[in-house]
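Only one protein chain is missing from this complex, and each of the others stays in its spot.
So that you can tell them apart, the chains are marked A and B in the order they are listed, and the count of residues begins at 1 in each.
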Amino acid sequence: MQITEHPVLDKKFNEEVIFYFNNQSLKAKKGQTVAAALMANSIRKLGASRKLNKARGVFCANGRCTSCFVTINGLEHVLSCTTLVEEGMRVSSNESDPDVRGESNGN
Amino acid sequence: METDILVIGGGPAGMSAAITADRAGARVILVDESFSLGGQLRQQTQHFAPLPGSEEKVRGTALGNDLIKKLEASKVKILKKHIMIGSYRNENIGVTDGEKTFAIQSQKNIIAPGAAEKAKIFPGWTIPGVMTAGAAQILINRERVLPGKNAVMLGSNDYSLEVARQLKACGVTIKAIVEDKEQMISSDMELLHDMKNVPVYLNSTIESATGKEELNKVVVKTPAGLYEMEADLICIANGFDPIIEPFEIMGCNLAYHKELGGWLPEYNVYFQTSNPSCYIAGNAAGITTIGPVLLTGEIAAIGALEELGFMEQEEAEAQRKELWKELAEIEKRENEKTFRARSELIEGFHQKIGMAFPEEFNMVNGGAHNG
Partner (left out) sequence: MDKSTIVCRCEEINIDEIETAIKNGAETFDDIKRLTRCGMGPCQSKTCFYPVNEIIAEYTGMPLNEVSLPRLRMPLKMVRMSTLAQDSEGSNVVSVFGESVEDGES
């Protein structure tokens, strides 16, 4: 949920942008990170873990833990906590590792 | 790319070091991995005092903006969104902007990567809604987003209570403070007063954090039994540890000092590590408060400037003496154990490399150093 009236800080974001998460159109503030833009829209599950396929979201918010991976404009494993949201950005949740050794890959 | 002094990290220590180095006429490049400068000051709305040369309380965000203004008015070349990925054999530092990788050749490096929050594990700590206290603070103050509505704070140190207070001011309900020790860690009367209506569970741990895809239930294990509560946010506040990766890759010797946060590089009174090209500043040199963080940046910069001939020995010694005096004063006052541990680390390193203590250090350190 977006904080509209911050208890001590001045208003920071003015411009609004539209972006997409798993093909759903969402509003965000220009200057927010992708992770925050999703949380502002009450989306906290950003992906699934690679082995056990468990839900993952923001943990450190500082670009270290990699728990907030998403796919942005087709690029996989992007840190959503350190990437700023942009107009028209296509974000999708980070799903567990692709089965590169599967039959579909000729193995 | 080539420079006299390369500063890694655009937080308070790195900015303080870069501003000092630029003022003395050195060419300086500052690299920071974020899209904006300020480091952790960017979300610290709490007031800080004392600062070097001032007893006046200043909001962390305001202090950060002030340093950014000074830095941007200087000749320092600022590389935002650049990540140090390692070093080459010739000690050039490898940096990437996400598009390309390149080397920066510098005479001296001042490495100020800051600190990271220590994780604390419990069943369910990987579920969305469980995050570090720092992450929650970033979300409310930098991003202006609520990380949840009902929070459980794990840990009762000053930082935990500070974040709890800030969350509360944004409308988040603090359901509980869970502490595995037998008493609250924080002894800050103001913070404790602000939390007086929050249930505190001592000698307690989080038994489980569950929810389908997001956290919605927390079970706390207390000496009186299990308590179940509805919560969509757990903030882990388990203290900080110095970020050591850049030092490791530069071959700096590390030592373990619990009071300074754990593993960290050894350094001398000039804040120079065992790798003579690498100076250290800020919380990476031991977890401390903002005053010492800024001062270590200045002391490190002066060491590098002196070595490179941008500052006369006499001038450097005089400035260092004053800075060390202030560092000792502030740190002894705010956290004497930290200062003692820092002195022990420095003393140990000097003994190890057979380096004499300069007079200025003996003075400020007083009784802690017995030869």
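What we mean here is this: contacts are C-beta pairs under 8 Å (C-beta built on N, C-alpha and C of every residue); 3 or more make two chains touch, one makes a residue touch a chain.
Small disclaimer: the values here were computed from a predicted structure and weren't measured.
Trainee: Of the residues B:R59, B:K81 or B:K118, which one touches the chain left out of the display?
Mentor: Residue touching the chain left out of view: B:K118.
Trainee: Which of B:E245, B:E312 or B:E336 touches the chain that is not shown?
Mentor: B:E245
Trainee: Among the options B:E55, B:E99 or B:E314, which residue touches the chain absent from this view?
Mentor: Checking each option in B:E55, B:E99 or B:E314, the one touching the absent chain turns out to be B:E99.
Trainee: Contact with the hidden chain only, please: which subunit B residues?
Mentor: 33, 83-89, 94, 96, 98-103, 116, 118-123, 125-126, 205, 208, 241, 244-246, 248-249, 254, 256, 258, 262-263
Trainee: Which positions on subunit A touch the chain that was left off?
Mentor: That gives, for subunit A, the contact residues 49-52, 54, 56, 59-60, 63-67, 69, 77, 79.
To be clear about the criterion, only the chains that are shown with their structure count from here on.
Trainee: As a quick test, compute the distance in whole Å between the mean CA positions of subunit A and subunit B.
Mentor: That pair's centroid distance is 26 Å.
Trainee: Report the residues of subunit B in contact with subunit A in the complex, numbered from low to high.
Mentor: 33-35, 45, 59, 61, 116-117, 126-132, 134-135, 138-147, 149, 166, 169-170, 212-214
Trainee: In the complex of these two chains, what residues of subunit A are touching subunit B?
Mentor: 1-3, 6-9, 12-13, 29, 32-33, 35-36, 39-40, 44-46, 49, 54-64, 67, 81-82, 84
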